[in-house]
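The complex is shown incomplete by one protein chain, all other protein chains being positioned as in the whole.
As written, the chains take the letters A, B and C, and residue 1 is the first residue of each chain.
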Amino acid sequence: MTELLAIVTLGLMFSLFLGLLRILRGPGAGNRMLAAQLIGTTGVAMLLLLSLLLDQYALIDVALILALLAAVAAAAFTGQQRESGHD
Amino acid sequence: MLTTQWLYALSGCLLLALGLRSALLHPALLQRILAINVMGSGVFMLLIAIAYRGPGMPPDPIPHALVLTGIVVAVSATALALALARRLTREQPHD
Amino acid sequence: MTDILASLLIMAGLFFFMAGSIGLLRFPDLYSRLHALTKADNLGLGLLIIGLALHLRDPLIALKLLLIWLAVLAAGATSAHLIARHARRREKHV
Partner (left out) sequence: MNATMLLIFDALLLASIIGLAWAALASADARRSVILFIAFGLLLAVAWGRLLAPDVALAEAAIGAGLTGALLLAALQWQPRKTADTTNSEQPTHTLLETGFRWLVTLLCAALAGMLAWSLTQIDAGTAKDALANAVAANIDASGVSNPVTAVLLNFRAYDTLLELAVLLTAVLGIFALGPAQAGYRIAGPVFSSLTRWLTPLLILTAGYLLWVGAHAPGGAFQAGATLAAAGVVLRLAGRDQIGLPRGNALRIALGAGVGMFLLVGLALFALGRPFLGYPPAWAGALILLIETAAMLAIAATLVSAFIGGQPTEEKTRC
């Protein structure tokens, strides 16, 4: 089983690499935010697998925090301040 | 040191150098603040790599404690730097 | 037996993550990429989490894993909505 977990972790890392290409290429901030979102979700998945692989159950808590805060970046990106010049 | 330690420690050195270079040379204020954060992350990575003792071995907790507080201090310092930058932008309008 | 099922689910999860990433890279515009992304969030992480929960057989950890999935699902849907709305508004402005 650990063998499989290691393979899948590595597979997720490759998948993340593809996401990196999109974050570098864009075009525009919207596309980059999408890629950042995917990188976050992949990070959550990798932390869960690493927690088993390395026998560190606290990494599940790290994944939980990343999951709970996964929408913050998008909200801060799209949110507008009340008196911020342009509309 | 273990191979893993070397990989992370050397990456930490590289991040420190990358951050330092941009902190000195980048024309924009915001990116310079980011660069200082990258420098900090490089130092953190170096410390955590030194604390690592291999799989299944408990790592050295002291660098962990240092980095843990360092992260919180770094974000506060970043907020202070951004507040300074905001004040600066407000006082000298660009156009 | 459950471990075989768990392995299959975990591998299926990886498949959807891969599909999501490839979609994000290959699809032509932001809106279709959004759809690719939700596959990774919903199905990829979901299958992976069910697989891990089956493998661990610890109800408390399973509960935490379920919470993580729900949080990512909600955050993913919200982010997708926010980013799409933002992009639409910008298009109207231009």
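In this section, contacts are C-beta pairs under 8 Å (C-beta built on N, C-alpha and C of every residue); 3 or more make two chains touch, one makes a residue touch a chain.
Keep in mind the model is a prediction, meaning the values are calculated, not measured.
Engineer: So there's a chain missing from this view; which of the remaining chains does it actually touch?
Structural biologist: Answer for the hidden chain's contacts among shown chains: A, B, C.
Engineer: Considering the whole complex rather than only what is displayed, give the residues of chain A touching the chain that is not shown.
Structural biologist: Listed in rising order, the touching residues are 2-3, 6-7, 9-10, 13-14, 16-17, 20, 23-24, 26, 29, 32-33, 35-36, 39-40, 43, 46-47, 50-51, 53-54, 56, 58-59, 61-62, 64-66, 68-73, 75-77, 79-84.
Engineer: Applying the definition given at the start, please give the residues of chain C touching the unseen chain.
Structural biologist: Missing-chain contacts on chain C: residues 67, 71, 74-75, 77-78, 81-82, 85.
Engineer: Suppose we count only contacts with the excluded chain; which residues of chain B make the list?
Structural biologist: 1, 3-4, 6-11, 13-22, 24-28, 30-31, 34-35, 37-38, 41, 44-46, 48-52, 55, 58-62, 64-65, 67-69, 71-73, 75-80, 82-87, 89-90, 94-95
Going forward, only the chains that are shown with their structure count from here on.
Engineer: With contacts counted as C-beta pairs, which pair of chains has the highest total?
Structural biologist: Most contacting pair of chains: A-C.
Engineer: Among all other chains, pick the one whose mean CA position is farthest from the mean CA position of chain B.
Structural biologist: Comparing chain centres, C lies farthest from chain B.
Engineer: Counting only Cα atoms for the centres, state how far chain B is from chain C in Å.
Structural biologist: So the centroids are 30 Å from each other.
Engineer: Which of the residues in chain A come into contact with chain C in the complex?
Structural biologist: 1, 4-5, 8, 11-12, 14-16, 18-19, 21-22, 28, 30-31, 33-35, 37-38, 41-42, 44-45, 48-49, 52, 57, 60-61, 63-64, 67-71, 73-75, 77-78
Engineer: Which stretch or stretches of chain C touch chain A in the complex?
Structural biologist: Touch list, chain C to chain A: 3, 6-7, 10-11, 13-14, 17-18, 20-22, 24-25, 30, 33-34, 37, 40-41, 44-45, 48-49, 52, 55-56, 61, 64-65, 67-69, 71-72, 74-76, 78-80, 82-83, 85-87, 90.
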